[in-house]
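I'd like to ask some things about the structure below.
Here we show just some of the chains, and they stay where they sit in the whole.
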Amino acid sequence: MKRSSRTKGLPPGTPIHVGQRRTETSSVRFIDYNENILKINEHVSIEELLKRPPRQTIRWAHLTGVHDVELVQALCKQYKIHPLVIEDIVNTEQRPKLELHDDYIFIVLKTFNLEEEDNISVEQVSLILGPSYVLTFQESTDPILQSIVTRLEKGHGNVRSFGTDYLAYALLDLIVDDYFIFTDSLSERVEDLEDEVIESPTTNTLHAMYWLKRIVAIARRNLWPLRETVGRLYRDPSPLINASTNIYLRDLYDHVIQVNDYLEGYRESLSSMLDTYLSSVSNKMNEVMKVLTVISTVFIPLTLIAGIYGMNFFNMPELTWTYGYSVVLIVMFVLGLSMLAYFHRIDWI
Amino acid sequence: MKRSSRTKGLPPGTPIHVGQRRTETSSVRFIDYNENILKINEHVSIEELLKRPPRQTIRWAHLTGVHDVELVQALCKQYKIHPLVIEDIVNTEQRPKLELHDDYIFIVLKTFNLEEEDNISVEQVSLILGPSYVLTFQESTDPILQSIVTRLEKGHGNVRSFGTDYLAYALLDLIVDDYFIFTDSLSERVEDLEDEVIESPTTNTLHAMYWLKRIVAIARRNLWPLRETVGRLYRDPSPLINASTNIYLRDLYDHVIQVNDYLEGYRESLSSMLDTYLSSVSNKMNEVMKVLTVISTVFIPLTLIAGIYGMNFFNMPELTWTYGYSVVLIVMFVLGLSMLAYFHRIDWI
């Protein structure tokens, strides 16, 4: 990890990569399209980056690997992106946010991936929406936004005929749809844990709850601000966004609210699970203690009786009785039984 | 269950059924009425669906079984409902919400059913209120809205003489009234549990509390947003709603607030019950521990005495005394009694 403290003492606007150390080669893909034309250019060279963008078409430039700070700067230069925005793109510790600039809108959001049992990987996706271009930036080379490329190629839906605002919406929508896959798998784990806590809670259940709680907390921290981000996009539309796109943004906003609702629900479930777990453990200890107490209460007095008749006093008349032994055994038996009966009556066994 | 992640990667506005897998045949019922006329048409055929709606009467179209996506689309086509709205109707994972469109108002809400002990079934009901029509959509074939049909037939109340806004209100009011049946049965269970926790808490009580808490949480998640939904309907009335209907909407709003109040109350009760349960279990363990300690403290020293006089030393003068045995028995008895007295004095027994 490169920590956010790396930027300390540098003049503001100095782009420094913060986040997971990556080794993949960064690359840029251009997609220039309008209703009739579609041109895809993978692995754009530096010279092409610095050429003038085309006039007739919308350009979607997609950069993978924001750790290559020079490449990010080269791409942004053409569109006069502010140095502070570039600094935010390469610093992957941003909160989701929306910044309205004069010529473009800058949006940061996150994608999640549940890795093994107890880990979540978070990736930052930045998006710049301009009048004739959309720039997207992601950390890894995961094909997160691939299905929009497919849709553009096949001409499905409105995406080819509408403007850059609809493309930006479609990209955001895709990322938000991904959250539902994430919440679906969270939901399964929460339900599994629920059954475990009720039926057979173990120490592992406790740890699983802890890690799941942590994952939900991380997701919430990254999704809660999205409410405001998308909400602002839909409520205070900038000139860059057409009225016809607005209804789609409202839909997007509803989805964001819903994901947050789910997370809130998991959080509550996990928290009342923990309470139940604690009560359950106390309950079990109670059961254990009862067993110990019953055993001790039944056998310790009998052991005393046996001890008494094991004493070596010369003058112990009972020892000489013919039925002394049998009587003592019967007394012991009756005493033990009546104690068990008593414990049965008070519902301990 | 069909998960909400199913919609991922599809263009927005693609209607995909999300929710419980259902097998019932979907159907549409038309009720055309005005103050004088009432015509009910069950199981409307596709051709009728695509005919022009009547001019003189109000049409209430009721569709059961939103899993039949084509039927929903066919019904909505006539009224030019936006594809995003259709997508929301067939996706039953919506939060309650209100959307003001140019020509109609779109409302989503939920009904609840307490199944056995620990389960709640939630059904989504969508409603579209237009200038001369009301469309309602529900998941199952349960006759949730039947009593409005009866009221229309019998001409009870204002429903025949007022407009579509009053019909929509009457439908919402019916669903909200249903919540009181739901809260009444919740209330009974909470009171039962209350008595159980105070009188004889068991592990089952703990689990019952957990499940009840979960039911209350689900209901809250689905009813809390209704405050805002109905509140907006009543505070920012659209041209589709007459001033005379507004006072009824305020009444509806009060009911929604009240249901939420009840749920809040159950939640608090359940939460302080859990605290009480935990304290109660600790208390009981304390009692068990006291019994064990009393028994051990009384008998273990006596056993030691018996053990001492069971030793085989040649030279143990007490063993030869005539009253040695009796003295030891008396000493044991007195010692045991005084220990019991001590424990009685410190209130352990």
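The letters A and B name the chains in turn, as written, and every chain counts its residues from 1.
Criterion: a contact is a pair of C-beta atoms (placed from the backbone, for glycine too) under 8 Å apart; a residue touches a chain by one contact, two chains touch by 3 or more.
Predicted model only: the values in this text are computed from it and were never measured.
Sequence-identical chains make up the whole complex; the displayed set comprises 2, and the total in this structure is 5 copies.
Everything below uses one rule, namely that only the chains that are shown with their structure count from here on.
Rounded to whole angstrom, the centroid-to-centroid distance between chain A and chain B, based on C-alpha atoms, equals 26 Å. Chain B makes touch with chain A in their complex at residues 3-5, 7-9, 11-14, 82, 84, 87-88, 93-95, 97, 99, 203, 206-207, 209-210, 213-214, 217-218, 221, 274, 277-278, 281-282, 284-285, 288-289, 291-292, 295-296, 299-300, 302-303, 306-307, 309-312, 316, 318-325, 328-329, 332. Across the complex, chain B is touched by residues 147, 151, 156-159, 169-170, 173-174, 177-178, 180-181, 183-184, 197-198, 247-248, 250-251, 254, 257-258, 261, 264-265, 268-269, 272-273, 275-276, 278-280, 282-283, 285-286, 289-290, 292-293, 296-297, 300-301, 303-304, 307-308, 310-316, 348 of chain A.
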